[in-house]
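Step one of this worksheet: look at the structure below.
In this view, the complex is presented without one of its protein chains, the others remaining in place.
Right after this comes chain A.
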Amino acid sequence: MEAVEGRKKVPMLSFLIRRLLQTIPTVLAVVLLVFVLFSVVPGSIVSSMSDDADPQVELRLKKQLGLDDPVHVRFGAYIAKLATGDFGTSFRTREPVTAMLAKRAWPTLQLIFAAMAFSVVLGVPLGFIAALRPGGLVDSAAMIVAVTGLSIAKFWLGLVIMYVFALKLGWLPSFGYGDGGLKYLLLPALTLGVSPMALFARTTRAAVLEIMTADFVRTARSKGMSETRVVKWHVMRNALVIILTTVGLQFGGLMGQAVVVEKLFSWPGIGSLLVDSVLQRDIPAVQGSILVVVLAFLAINLLVDLLYGVIDPRIRYA
């Protein structure tokens, strides 16, 4: 027994280390890409401040911010600072980017995890129920909800939700972070969670339907267990592998979609910081925001990969 455990742990650790090392080139590539993109787009923080600024002032500002250096020099300096954990100073607020990100990371995490929790808790069981009676009433209803949920534009859905729950019914605040309480979180999380919920319902349904035709399900039935037991003992864990993949991928998607929702609900997260920073060419803040999102995405993917091994014994970290 202990020998088996030991055998399992060592490849797991080396897998973890290798995966962590693999993130370094990914992060570098992302930083480079964003840097290059922002050095070719027209305009800068200086030109975005005012249309008719004094050229002398513009020049001085550019020099001050280091914007008149060649791109490769700026990039080198940025990477050097990044290696020490310094994300630079915002052009706009003169605050350290790390401090800005730290302030905004929590609201974004709150939003994403709330949306994820909502979509998993609702979507996965919905898919299960739909799959158990395919073509039935629940199935049809669930799939209508799912297709609608997937097709609806987020900003429009957000506006409708805001109108109904905040304006008409007055149950919840329409926007803002307020005191960070649950009632401020509900509407943006709902808006963000609808499409992954729909996706999870569909994926779960498809996965369960496929597994229900597997040979081992027939074996389970031949043992004389009820359909409920068949699902609980044999279908669920197999479906979980597929569901987990979708959930993992959706985390990345949600971080992107959170930008829209945060902007819409004036949610002080990384998404709205990113949008504001892009509009004002605040390159250090843009870089920092994107970097944080990318790192979070990589971390979640790593976590998902590790979870695979826990759920499916066939997956080994060799």
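The definition used in the following text is that a contact is a pair of C-beta atoms (placed from the backbone, for glycine too) under 8 Å apart; a residue touches a chain by one contact, two chains touch by 3 or more; residues count from 1.
By definition in this document, contacts and distances are computed from a predicted model.
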item: Omitted chain, identified by the protein name its UniProt record gives, among "Peptide ABC transporter ATP-binding protein", "Serine/threonine protein kinase", "sn-glycerol-3-phosphate transport system permease protein UgpE" or "Mg-protoporphyrin IX chelatase"; value: "Peptide ABC transporter ATP-binding protein"
item: Of A:P25, A:P55 or A:P313, the one touching the omitted chain in the full complex; value: A:P313
item: Per the touch definition above, residue among A:R60, A:R133, A:K183 or A:K223 touching the missing chain; value: A:K223
item: Footprint left on chain A by the chain that the document does not show; value: 1, 4, 214-216, 218-226, 229, 233-234, 237-238, 241, 311-314
